[in-house]
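Missing here is one protein chain; the remaining ones are kept as they sit in the complex.
So, chain A:
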Amino acid sequence: MSEVVAVIDYGMGNLHSAGKALEKVASGQQILITGDADQIRAADRVVFPGVGAIRDCIGVLRETGLDEAIRDVIAAGKPLLGICVGMQALMAHSEENNGVDCLGVFDGEVAFFGEMQDETGSKLKVPHMGWNQVQQGMAHPMWAGIANNARFYFVHSYCVTGMSDDEVAGFCDYGRRFAAAVTRNNVFAVQFHPEKSADAGLTLLENFLRWQP
């Protein structure tokens, strides 16, 4: 039986990109886009993507019971990859939408970029949109074959702060220093979109499919 990689479908945004990119790098694994909690629990690996607003995201996860499925996957020690809002949803709390309690897998806070200026004094644009460098905070199998300070594609207006450095796998600078990748045990989550980050992103996804935490 080949491994099953579940991509969690909870009706938020474009999951096809994540699925297509995983299919591109899979070697024998079956990529299953699903909103079924049992299928997610039964999968060998799970990808938790997300775009859009956090209140809707958390709301849908709670209504459908997928929040519990995610906790079960993590407790079972299976590799889980959070992407963008999927990473933010794993934090304790987000200040988006007047404040939303998230899943609390990590202690981090999700904060608005706010009014910031660059070195030259001009206002930084929000969303933080485009290719920025990720400084690797630790050696990790997910970074195999990816250069330190490689560029990944970001698009977000809120970012993860308040994490202890030993759980930050990668940092990014945009007006402030924020967590671009976090990890603990079998969980790895990234703020950028590996499925839209050309070769560096595909390498990261390939690493995830091989990762044995």
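As a working rule, contacts are C-beta pairs under 8 Å (C-beta built on N, C-alpha and C of every residue); 3 or more make two chains touch, one makes a residue touch a chain; residues count from 1.
In this text, contacts and distances are computed from a predicted model.
**Student:** Name the omitted chain as UniProt records it, choosing among "NADH-quinone oxidoreductase subunit K", "Imidazole glycerol phosphate synthase subunit HisF", "Ger(X)C family germination protein" or "FAD binding domain-containing protein".
**Tutor:** In UniProt, the chain that is not shown appears as "Imidazole glycerol phosphate synthase subunit HisF".
**Student:** From the listed residues A:151, A:184 or A:210, report the one that touches the chain absent from this view.
**Tutor:** Considering all chains, including the one not shown, the answer is A:151.
**Student:** In the complete complex, the non-displayed chain touches which residues of chain A?
**Tutor:** Those residues of chain A that touch the unshown chain are 13-14, 16-17, 20-21, 23-24, 51-53, 118, 122-123, 125-133, 149, 151, 153-157, 173-174, 193, 195-198, 201-202.
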